[in-house]
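Omission of a single protein chain aside, the complex is shown with its protein chains in their original locations.
Up next, chain A:
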Amino acid sequence: MSGNDTKLTDLVGSQVTVITNDGKHYVGVLRGYDQTWNLLLQECQERVYSAKSGVQVIQNPGIYCIRGDNVAIVGEVDEEADGAVDLSAIRAAPLVPIRH
């Protein structure tokens, strides 16, 4: 394939956001991946959204392994912008699951 690649290589070692098919939202450091988008996330936190209260952050000290077929989006986090966000002020309903 020419020039531009649809590969996660550049994101290894950096902070990523992952949205899964069941609507969960994880933020962590991408440590590894394979061709089926199985992911390894270190210092991973789950962000639980609620329409009534702020975002609840569940910190996981270990490593998360997310199976590729359960991954919808992998986003590159702008850490400066992410640090400026006040999670406790965000009110949003949780994402609905992917419906095929």
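One rule holds in what follows: a contact is a pair of C-beta atoms (placed from the backbone, for glycine too) under 8 Å apart; a residue touches a chain by one contact, two chains touch by 3 or more; residues count from 1.
We adopt the following convention: contacts and distances are computed from a predicted model.
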Determine which name in "Sm-like protein LSM2", "3-methyl-2-oxobutanoate dehydrogenase (2-methylpropanoyl-transferring)", "Sedlin" or "Ribosomal RNA-processing protein 41" the UniProt entry assigns to the undisplayed chain of the complex. "Sm-like protein LSM2"
By the contact definition given up top, give the residues of chain A that touch the hidden chain. 1-2, 4-6, 8, 17, 19, 21, 23, 25, 37, 47, 49, 69, 71-79, 81-82, 85, 90, 92-93, 95-100
